[in-house]
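The complex is shown incomplete by one protein chain, all other protein chains being positioned as in the whole.
Take a look at subunit A:
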Amino acid sequence: MRVAIEELSKVEIITREAKVSELTENASRFGITGMTIYNALGCGVQLGTQEYENEKSDSLRLLSKQVVMVVLPTREVDSFLDFVEKSLYTGHIGDGKIFVTPVTNAIRVRTGEEGMDALKEGTLD
């Protein structure tokens, strides 16, 4: 298996749609060269119960959310997470969840570049 030289991590952020623009505006500060955003339906431990409701819902209520997925150098992850947490924080239920996973490699199909080279502006063009 081909493994990237530089350690990479994938950060997936599930949050409210209204908060996504704050993330996209400032993402370039952390060595992020691309981003994927997709709509999602889901719920967390409250099973979709609104925070003002008195009792937890018995059945699952799926709420509309957005998922922001970025791959970035692992050394940038801590500062990026700090920024993301502070940007998303409102103190209310539903601020979001962040998942961080290691990425063993990334490949740009068109040029065959790997690792961070595949995420940066291409040098082989």
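One rule holds for everything that comes next: a residue touches a chain if its C-beta (ideal position, glycine included) is under 8 Å from a C-beta of that chain, and two chains touch if they have at least 3 such contacts; residues count from 1.
The rule is simple: contacts and distances are computed from a predicted model.
Enquirer: Name the chain not shown, per its UniProt record: "Amino acid permease", "glycine dehydrogenase (aminomethyl-transferring)", "Ni/Fe-hydrogenase, b-type cytochrome subunit" or "Peptide ABC transporter ATP-binding protein"?
Expert: The correct option from "Amino acid permease", "glycine dehydrogenase (aminomethyl-transferring)", "Ni/Fe-hydrogenase, b-type cytochrome subunit" or "Peptide ABC transporter ATP-binding protein" is "Amino acid permease", the UniProt name of the unshown chain.
Enquirer: One chain is left out of this view; which of A:39, A:54 or A:123 touches it in the full complex?
Expert: A:54
Enquirer: For the chain left out of this view, which of A:36, A:64, A:90 or A:105 touches it?
Expert: Within the whole complex, the residue contacting the unshown chain is A:90.
Enquirer: For subunit A, which residues touch the unseen chain?
Expert: On the side of subunit A, residues 50-55, 82, 85-86, 88-93 touch the unshown chain.
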